[in-house]
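Of the protein chains in this complex, one is absent; all others appear in place.
The letters A, B and C name the chains in turn, as written, and every chain counts its residues from 1.
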């Protein structure tokens, strides 16, 4: 709940402090600015809940923009992007569940590999993104900017998967076992754990690809570096939202709020003209504060 | 498949941390492709390149063995580098800089440890946040005074050789020996092993769990400051982004060396060879003229294959 | 009569429309916003920020100068520009992170009636109001032409590139390729040193130990040249001809060690030029759409004129920072 309070506190402060913050233009800006992180963080949450981590999402986002900016029609590149995301998720998941590799190592390796491929495909930023992507991100529908619809759709889908299905419950069960040092616990209940973990990584990759599509629409080009360090922001958002990195405990609303807190912070510091030389330190300090006040039972990751 | 995997001899082989295999394979590759490079002088220089990483890995493996992680090393390195290169302490002597750096690192480590051990905050987030704050702090400071030169005596020390062996390499090696003895011969080492395996049971058997975690992080901060000094000595200039990718590389090298969160099968030497593997990997790829994307892909695949090889051992074959 | 922007900056020849005078004219005081591509990439990018702030501080009409740092993050730059538009600043200066990522938000700003000045990086659209462009191919070619001349038609060279994926890196490299065209100069090693001292040092050590015979080195600048020279000195080897960039530390080394080099010019003072261009637009002065900044390379004699023993290694030349600011930021005491 603390993150929510912080989000509200920042909003109130900005609302009072600046004229622009509550303007509809800025609010829509804010939604659009936060959306890639919201989407990626939601994806990341799937693997964090099972006690994993996915460091490859940043490169996958860059890769997605690079593919979309290839000189090919959208009906080819958009499905291709998701196909590739599924492949990445599958291979992360297989390596982790079947070959017993630590998630940090497996996905770090994947991050390098995808980044390498992306650099070959698109050494520097450029290219043109299919119109449909640009329209679906930058346009409006019934007078409401598209990012709002993205947000609603993503949250609904994620809610269904995490909190409204057997799949989601199973993820929490698996994570609970992992966090307790009994990784087989869920399996002994008849939960197909390896398959579900695999699917969690696939879901994570697919959300990352979705974030990539959104970003491609926003920067209207492909870029090999656009997703750089995004994985850390996503993990941060997940953790700020109260999800335990050891697995098993967390909520979707927490993650969304976590991502919003980070976005609000950047937006707020820009609007209140905080010197760029100090913005980074403030961001880190707030992160420390939010997480520092959430104490847990267990020591560790 | 599973029958082969269960064979005792293969089991023993698979128990060896992957770092040793990677190192051996890279050494053989180099021996075939560039035999002239396999001489002590040349190798010494290559190994010297990773000495800062090697020192930082000692910090990382210590905290990883108590099921924690420390990502703040990048921030510490940057801050120490800034202290020394910015001239905000005009005319300061070498002992002053060393003392200041070590004190800073230790204080940051203590803070990390307190947050993680006492307040039980997520280690990933705390140390990441501390790193962000330190980087931000250096950015703030450098807006008032950008970093400049590193005192030349530091660089001179870095370039001393003892026979064919560069001093930084010997220093790293010595530090690794000390750490190995420390972990295997002291009660603290036994505490570390216990906490890493099961903090709850450790508590019930009289291990001061919080204190162990705090101490591990404090030591890690101290060691990160040592790594920062080595890194700073290795370059003649101050920089606004030095060493920021070291923590994640340190995690990779540590895991490659067989130390996974809580489990410490590779001991101290596994990660040591993990770092050496990274050194050789870089050399081999540069030698073969692999370009940047190729380097990334090869680096990823090698880490992955090594980890898979190691992972098969523990895979649930039943 | 052309408006002065900076030494070495000239209006582009050929098709170069004049910006509608008076279109952006506004009464004093002004608020100017700047979206920097990344303040903390290296000391050069820090200095650009300082040059911009100093230039804005010198002008009494600029009551507020908002500097935002994208940290080389395209999405943050898009957000930064949007945030500047939302604050209704009078002019926006953009150092684009990439050639396309900021296009849409720049178009948004211009549509909102805010002039946009572009420098130190091209974009693919022409939505901006005016641009000052230097570096890039020209920079790489200045170095490349000099090096080809030094090593002869069939020399063997190493190529030290900057940050992979960065447009400036690719463009400088393309400049080199233009110089190499039609010669037999052979590139025997090509690596990315990210413009950083530590990376470049490790690279040069590795390359040297691999095969020390090389006729010349094309270095994409920043701190890499110094690192590579240090490596040759460390091995007691003769330093081959190597290209460099206008950094005080490098100048000192060049002057002391007397190796063959050229320094391509890429002034951090472009930050000040950007502010001047924005002011010119707000004052209603006549400005062209495109300005080029293609200075010749420096030899060691010119470097000696600029080199300052009393300042730290990380000042970049030429600068417009006032003396007291130079002392404050870079003074060794």
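We take it that a residue touches a chain if its C-beta (ideal position, glycine included) is under 8 Å from a C-beta of that chain, and two chains touch if they have at least 3 such contacts.
Just so we're on the same page, contacts and distances are computed from a predicted model.
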Omitted chain, identified by the protein name its UniProt record gives, among "NAD(P) transhydrogenase subunit beta", "Dihydroorotate oxidase electron transfer subunit", "Ribose import ATP-binding protein RbsA" or "Amino acid ABC transporter membrane protein 1, PAAT family": "Ribose import ATP-binding protein RbsA"
Left-out chain, listing which of the shown chains it touches: A, B
Sole residue of B:97, B:111, B:171 or B:191 that reaches the chain not shown, by the stated touch rule: B:191
Touch with the omitted chain, as defined above, among B:64, B:207, B:242 or B:285: B:207
Contact with the hidden chain (one of A:128, A:180, A:253 or A:275): A:180
Residue numbers in chain A that touch the chain omitted from display: 160, 164-166, 169-170, 172-173, 175-177, 179-180, 182, 184-192, 248-249
Residue ranges of chain B at the interface with the undisplayed chain: 6, 8, 11, 184-191, 193-194, 197-198, 200-212, 215, 263, 318
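The rule is short, and it goes like this: only the chains that are shown with their structure count from here on.
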Overall pattern in which the protein chains touch one another (line/ring/star/complete/other): complete
Centroid-based (C-alpha) most distant chain relative to chain A: C
Interchain centroid distance [CA atoms averaged], chain A/chain B, Å: 28
Junction residues of chain B - those touching two or more other chains: 135, 139, 142-143, 292-293
Junction residues of chain A - those touching two or more other chains: 119, 275, 277, 279-280
In the complex with chain B, residue positions of chain C that touch it: 39-43, 46-47, 49-50, 164, 189-192, 196-198, 201-203, 205-207, 209-210, 223, 226-227, 230, 234, 249, 311-314, 328-333
Footprint of chain B on chain A - complex, ascending: 95, 98-102, 104-106, 108-113, 115-120, 181, 232, 235-236, 239-240, 244-245, 275, 277-285, 287-288, 291-292, 294-301
Residue ranges of chain A touching chain C (in the complex, touch as defined): 18, 20, 23, 25-26, 29, 32-33, 36, 119, 123-127, 138, 215, 218-221, 223-226, 228, 266-267, 270-271, 273, 275-277, 279-280
